[in-house]
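The structure's right below; bear with me while I get my questions together.
One protein chain is absent from this view; the other protein chains keep their places.
Take a look at subunit A:
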Amino acid sequence: MHREKVPACVHPETYKYFLDRDAVISTWQRLAARWGEPRHNPSFRTMEIAAPRFTLRATVLGNPITVLRRRECTAADVAELHALLGYGE
């Protein structure tokens, strides 16, 4: 997997994480177990999990996942997320 920085006014460190195709379902299962089931937005065909320090949002295909950090988000929060996503620098 890899990530790409995307421009977003909400936080300068905004990335899209591109999951390996066969990891999409299991990754969302891990994220849901940690922060709750995703909510679907049918009109935009998106799904998201709102965690306290960031929002994880994707199209209904679940990939890539855009991570929108809140300002309070710490390095430890990001490290925890990366572990769940299976992302290493």
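By definition in this document, a contact is a pair of C-beta atoms (placed from the backbone, for glycine too) under 8 Å apart; a residue touches a chain by one contact, two chains touch by 3 or more; residues count from 1.
The criterion applied here is as follows: contacts and distances are computed from a predicted model.
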{"item": "Chain excluded from display, named as in UniProt, from \"Tryptophan synthase beta chain\", \"Acyl-CoA dehydrogenase\", \"4-vinyl reductase 4VR domain-containing protein\" or \"Carbohydrate ABC transporter permease\"", "value": "\"4-vinyl reductase 4VR domain-containing protein\""}
{"item": "Residues of subunit A in contact with the chain not shown", "value": "6-12, 14, 16, 41, 43-46, 48, 50, 55, 57-60, 66, 68, 71"}
